[in-house]
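Every protein chain but one is kept in place in this view of the complex.
All chains are identified by letter, namely A, B and C, in their written order; residue positions are counted from 1 within each chain.
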Amino acid sequence: MIDALIQLDRRWIFLAMFLAVAIPVLLQPELPEQPTPIVQSVFDRIENLPSGSRVLMALDYDPASRPELGPMTRALTRHSALRGHRLFYITLWPTGVPMIDEATDILETEFADQYHYGENYLNLGYGAGQEAAIKLICTDLTKLFPADSRGRPFALWEIARGVNSLQDMDLTISIGAGYPGTKEWVQYAATPYPAIDLVAGVTGVSAPPQYPYYPQQLIGMLPAIKGAAEYEAALAARYGTAGEALPALLDERLAELSGPQRTRESITVEMAEAAGIEMAQVRRVLDGRINCLPRAEIKAFARVLEIEAEAILNAAIQDGADYSEDRDYPSNYLNYAHSDYQDALKRMAPQLSAHLLMLVLIVLGNVIFFLQRRRGVLP
Amino acid sequence: MVKRWKSVTAAGGRGRLTGGRGEPAMGSWGTPGLVAWVQGFPVVGQLVLLVVLGVMAQPLWGAPASPRGLRARDVRNDAGRALTLDWQLSPDDDVRLDPPRVAGYRLYRAEVTPEERPRFERIRDEQDLPPQVDEVVDEGLTPHQPYLYRLVAVDAEGRESAAAELDQPVRPEVWYFDRNKRWFLAITLLISAGILFFIRQARRGVELKIRKIAGLEAVDEAVGRATEMGRSMLFVPGIQDMNNIQTVAGITVLARIGRLTAEYDARIEVPTSRSLVMTTARETLESSYLAAGRPDAYHEDMSYYITDEQFGYVAYLTGYMVREKPAACFFLGAFFAESLILAETGNSIGAIQIAGTAEPAQLPFFVAACDYTLIGEEFFAASAYLSGEPEQLGTLKGQDVGKLLGGLLIAVGCLLFTYAHGADSPAAQRAVNYLRFQVLGTEDIPEEILEPGE
Amino acid sequence: MKRTIPIIIAAVAGLVMVVAFFVPPLIDWRETAEEWFNILAAVAMILGGASILAMHLRRISDQKRGWGFSLVTLIAFAITLSVGLFKVGVPPMAEYPDRPWTGEYITHGAPLWWIFQYLIVPITATMFSLLAFFVASAAFRAFRAKNAEAVLLLGTAFIVLLGRSYAGTLLTGWVPESYAALTLPGMTDTIMGVFNTAGQRAIMIGIALGIASTSLKILLGIDRSYLGNRH
Partner (left out) sequence: MNRAKLAPPLIGGLLLVVLGSWILVSTLVRHRFPGAQYRQQIGTIDVFDAEGVSWSEEDQLWVLEVDAAITSVWDAERRQWVLEVDEAAIAAVWDAERRQWVPPQRDPETGTLVPSEEPAVREAPLPDRVWQRQRGAAAAQAGEPDVHFCWSQTVGVWIAALLTLCVFSFLYQDNPFYKLAESLVVGVSAAYLMVVGFWTMVVPNLIGKLWPDFVARHVIPEHREPAQAIYYVVLVLSLMLLWRLSPRGGWIARWPLAFVIGITAGFRLIAHLEADFAIQIQATILPLIVRENGTYNLWFALRNTAIVFSVFACLTYFFFSIEHTGLVGRMARLGIGVLMITFGAGFAYTVMGRITLLTQRLEFLLGDWLRLIG
């Protein structure tokens, strides 16, 4: 047995690691996360800024770090959009341009009604010059970004009114994977200019050196995927609902009604037509991405599904919807506790099992080592 | 065919084709309602009311009071391109007023020339200088050019107050030496002098004692073993370009390894991820072979370019390692995430591995997976040590001078700081601040630190 | 001539950089120099391209073992280069539809974008992810308590690994608030804040001095290995 372990082919270790990650990815168990103070302070900051505040996001990373930093970019974008902040995107990495597109895609799809390019968000694209670029925009934004990514002069956009420099931003968010990154934002922006409020999101590798900056130079920080997961948990707690009762009820009703004449698909088409919404919207309701519906839609659905509107309303209330005092919801009120919006939380279970595997491997390696030493194989 | 184009490159809100100029930026009073209300009175009543209202509303309708005491100062330690302006707020600029009487300030600037009267141009408006702002830095100026400034407060209707003006023109001065950096210059000179001093000592023939650095003997051993086994060696100079000193230091060690390789008649390959590094490595190897007296054995293919893409380069290197099974792998330069992939693959093929880097985040992996690791400063020391030239050893002694200086500064600083805290002594606190921010800092000191009142 | 002039060039260029740091009117020179470097590095890629062509063409013409793979490399290289340099399939900028070259070289849907998205990203990201496996094998093989130093290394890794996952919260969640420093997350914070900070700082101070002396050697012409150090 021990001999087998000593001779262990490292490919078995590889297989163990593969399974330790693949099984949780496949099963997607959800682990609860509690925001730590360093993450909570980022959340509180964005939450407490008055609606319409200016937020600059510097996405200084490339596709290689996207698995770690993409989720926090998305969560921070969603949160800022939910609060109605005006967003400016820049990157100091030439390879970071697609990362901005990923963030603005969220605004264009999930927040299409509220967010319009140039009005309340702007993509300034890539700024060359590394830390020199940061120094430059602290005093004059247009020196580095004379035009936005579409090539139109910065000052011509509505959102640019009253913005001259980084100091006019109400919050600066640095999401960085290396150089130039958070360290440079701290050194060249937050430290010399007290008017610049900085929060950060960093990769696991670059988290340790940034810790000393909190809480003086950094208001808060999302360290690695765990930080992103904690942020998503905070977002879900504030803007999410339970999201099980409503889809379950609709699902049950659909199953009861569907038969040879009326298929599931055709009933959903009827629902969409009755409520005057697109099919995609109905699908979002059925899979729980939306569970705070406008009353009008509830009534329309109830007619098609031949149940009381009250039943659907109650299911939504059970999910956490608030219909008190004639409150109503817009048609696209997304449920941010839904797993579609929790990329980082989904990645925490593989994290746990892989960490445990690592610990087992370390212990095992040392057991072998001591046994070998006792046998006198090793000095 | 003639193409004629005229693009509309204007920006603006939505539905622009309906055209027309924009509405005023801020809402104004509902004037028609007021008029209708007044018209409801008899004529005399109207007159009386108008007079009364007029007197009452006089302060409301007039332009805001002007700001005072406009001053301009040269920005210190710059290239003469900026001035700082400050002023006292307009008395009407009061946050308690609702509606506010001041919507912001407008700043005008004029260049003073002997030929013509100064022409003022607006350079900042109320969007740039909202209420409660009393300072602004005007940048992008011409050095030595005299400027005049004029500042007015403005209300929501755009009515300007009387202007506050500078009494006389002010000129942005060029600073030919950045005074904030004088102590830093001294530190730089001191360390450089230390290094130069020991280089001179070495040149004079004074024997310099340097402690052994584990891992350096291993370089010779590795080359020897590769020769014995008849297998090649792999040298990886990191993934950064020649603008990283670590790459330069790696190439310096390569000069030594190249020479040994030539003497032992072994084989070495240097795949690079940067074209400039490839060029430099070729230069280095060529002269190493020349120095070993074997110029004929050198050929250009010893160093070749793979790709700038980090993991493309790694893909090649790992493939190369498992196929060619080099007997020794040298990883000397700037490394990032690839460090562990390289070291583990090298380990799996049983190669002797020597690594050296100054990337703190990657050191753990090299330490865990390589036979010898040159940690941080040791890596730079290695290039001097291996060259075998006494004058290069002098630089190591010089570095120690720097460490002594650093240690001294920390010790003195900590003791002073402790005393300042323990004895609550403002004088000691000032001394500590001076040490920390004047001696060791190179930027303007934050004001709140200068005043240890908090 | 062949060696002296380069040394003079290096010394003058370097000294100007040092002086520029202290003289405000020259401060822009440092940025300009950095930009010049980037231009030169970009131009040098032609040398890299030539090296790729030479190496793989030789392998193909020699019919060396595995020359087919060299062919793959060359074809991939040629296609990507031509597609990218000629902006194949890249629409012009929306505001300037009459100027075909104005489009972003990597536009969604264009061939170069496709190559980046479906060839470069998956291979390099997967190479990157191999680290997860190598980290595991290194933990098994190298983290052995051979001596006091190794014990420190693996002990720290053990604590931090636990402290930074759900396991840490689970194991020591019962510890009362006032002893938070003794929980796994608390210990992790102390390690990061004290020893990690101190170690990182000492390494950085040493590196700064190492770089300073290496730079000085280059400026003074003592270290000229980049030009070949012996005659």
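As a convention for this text, a residue touches a chain if its C-beta (ideal position, glycine included) is under 8 Å from a C-beta of that chain, and two chains touch if they have at least 3 such contacts.
Since this is a predicted model, take the numbers as computed values, not measurements.
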Touch partners, limited to displayed chains, of the chain removed from view: A, B, C
Contact footprint on chain B, counting only the chain that is left out: 1, 3-12, 14-22, 25, 127, 184, 187-188, 191, 209-213, 242-245, 248, 276, 279-280, 283, 305-309, 311-312, 315-316, 318-319, 322-323, 360-361, 363-365, 367-368, 375-378, 381, 396-397, 399-400, 402-403, 406-407, 409-410, 413-414, 417-418, 420-422, 424, 432, 435-437, 440-442
For chain A, residues in touch with the removed chain: 11, 14, 17, 21-22, 25-26, 28, 64, 66-68, 94, 101, 105, 126, 128, 146-147, 151-153, 155-156, 158, 160-161, 187, 203-205, 207-208, 212, 224-226, 278-280, 283, 340, 346-347, 350-351, 354-355, 358
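We adopt the following convention: only the chains that are shown with their structure count from here on.
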Chain contact graph, described as a line, ring, star, complete graph or other shape: complete
Euclidean distance of C-alpha centroids - chain B vs chain C, Å: 18
Chain A-chain C separation of Cα centroids, rounded to whole Å: 26
Multi-chain contact sites of chain A, meaning residues that touch two or more partners: 10, 64, 152, 208-209
Numbers and ranges of chain B residues touching at least 2 other chains: 9, 310-311, 337, 360
Residues of chain C that touch chain A when the two form their complex: 31, 34-35, 93-95, 106, 108, 121, 124-125, 128, 132-133, 135-137, 139-141, 143-146, 154, 157-158, 161-162, 164-167, 169, 185, 192-193, 196-197, 200
Complex contacts: residues of chain A adjacent to chain C: 8, 10, 13-14, 16-18, 21, 31, 33-34, 36, 63-64, 67, 97-98, 101, 128-130, 132, 150-152, 208-209, 211-212, 226, 348, 351-352, 354-359, 361-362, 364-366, 369-370
Chain C - residues contacting chain B, complex: 18, 21-28, 34, 37, 40-41, 44-49, 51-52, 55, 58, 95-96, 98, 120, 123-125, 127-128, 130-131, 134-135, 137-138, 141-143, 153, 199-200, 203-207, 209-218, 220, 222-223, 225-231
